[in-house]
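Mind looking over this structure? Questions follow.
All protein chains but one are shown at their positions in the complex.
Coming up: chain A.
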Amino acid sequence: MEALSVPAALELVAGGGAGLSPERRAALGTSLPLLQRDYRFERVWFWGCIQGVRGAYYIAEGLGPDRAAPRSRLYSLNCVDWSLLTPATKEMLALAEQVKGRFQGDPSFEYSLAEINAEAAASLIGSGKEPVMKEEARLIATIEQIDRAVGIVPRGAFVKTSLGSVHENRHFEGLSLVEAKKLSSYFHFTDPVNLKNKTLLEKADLDPSTDFLDSLEHDIPRGSWSIQLEKGGTVVVLRSLLWLGLTFYHVPMTKQFGYVYFGTGEKNLDLPFML
């Protein structure tokens, strides 16, 4: 969610019971603008909070002029001091999939890989490093996975220019109530995977400036999103069932939208049994 709209947005996603204490909210209000100034971000998003067993990580993302470029991520343990995270690498992503269980809450905690994945451990020993995975790396990989899998935006909120860069659409007035209840009006805000597989007929109807991302309709498994109208029908809230804790909100016919994650940072692999 946009840093400037955090107080209002937190009210809208509070239906799930998760939120921030007044202390943290106040701290965010001061530290996020400072982040924007220090790192020269054009936009700062408050991404959410991953609950560890002994502490919680608060995550913020900074965006540059091209909104679709890889984002810089920062984490903090108290919403006041932020540290930059390195971008995710493929090895990190592959290893993080193997690590199961809760986050510990301590960024220097080390998961012993020997128990989890003997091959990876062996390869790491071979290259001279210790067979461990630091919690910080797992954090980076998890945030990247969540953003790729369930980071969503409404259709029309972003436009792609002919040069390839992506900007907010200043003409976006919000989805109508009818559109807002359909899964096809929301896109994954990440590199599209399924777009090329569409038939020519379908592609002809698309508008290349706004329809350059994957929509949620074809997510596997079907039914992995729960759409609800909350607050008496004024807010559309989408909750992901694959990553429990990701909440997306949008007020129809206005420009307000955003997503935030409040959860334990674990993928819900039991989803097919639960539907």
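Please note the rule applied: contacts are C-beta pairs under 8 Å (C-beta built on N, C-alpha and C of every residue); 3 or more make two chains touch, one makes a residue touch a chain; residues count from 1.
Here, contacts and distances are computed from a predicted model.
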*Consult the UniProt record of the chain that does not appear here and report its protein name from "cysteine desulfurase", "RSH4A protein", "Phosphatidylinositol glycan anchor biosynthesis class U protein" or "Ethylene receptor".*
"RSH4A protein"
*Touching residue (missing chain; options A:Thr89, A:Ser184, A:Asn197 or A:Gln228)*: A:Gln228
*asked:* Using the document's definition of touch, tell me which of A:Arg37, A:Lys100 or A:Lys203 contacts the absent chain.
replied: A:Lys100
*In the full complex, which residues of chain A touch the absent chain?*
10-12, 14-24, 51, 53-55, 78, 100-102, 170-171, 177, 223, 226, 228-229, 231-234, 239, 241, 244, 264, 269-270, 273-275
